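Handing you a structure now.
For this view, one protein chain was removed and the others were kept in their places.
Presenting subunit A:
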Amino acid sequence: MTEQYQRLKQQFIAKKAWQDKYREIMLLGKQLPKLPAELKVDHAKVNGCESNVWLYVDFDESEKHIVVTADSDTRIVKGLIYIISTLVNGLTVDEIKRINIQTEFNELGLLQHLSPSRGNGILAIADAITQFAIQTDD
């Protein structure tokens, strides 16, 4: 896990009230780099979202780590994407396989966003990253 994520997690866990957590999520969402319009295409959309989520999972050959790029039209989902990308970006495939995104979201008090509902697509993003890691290893 990157130091950046560890810091984010400490700050986040310190916020006890859900209002403070969500204020933080939306602030983090503002830091998420905007996806260029030409990348917001249908084939990059995550299925089953009430909001639009565009997702790209790539492998940086020279650095040997995974790069997640994603965007959404909702502020909370943007924030959650920022948290996930801070968690996984810069890690090797092996490191990613050792991470349990569900456990992390549970510890952040955000597990409901990884429930199998059609609402926000965070589960689909987590699944896509895990699948990518498994396939890249093969």
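Following the convention adopted for this analysis, a contact is a pair of C-beta atoms (placed from the backbone, for glycine too) under 8 Å apart; a residue touches a chain by one contact, two chains touch by 3 or more; residues count from 1.
The rule we apply is simple: contacts and distances are computed from a predicted model.
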Given that one chain of this complex has been left out, which of "Probable cysteine desulfurase", "TPP-dependent acetoin dehydrogenase complex, E1 protein subunit beta", "Na+/H+ antiporter subunit D" or "ABC transporter permease" is its protein name according to UniProt?
"Probable cysteine desulfurase"
Tell me which of A:Glu50, A:Glu63 or A:Glu107 is the one touching the absent chain.
A:Glu50
Of A:Leu55, A:Val77 or A:Leu91, which residue touches the hidden chain?
A:Val77
Of A:Met1, A:Met26, A:Ala44 or A:Val67, the residue that touches the missing chain is A:Met26
Which parts of subunit A are in contact with the chain that was left out?
18-19, 22-23, 26, 50-52, 73-77, 112, 119-120
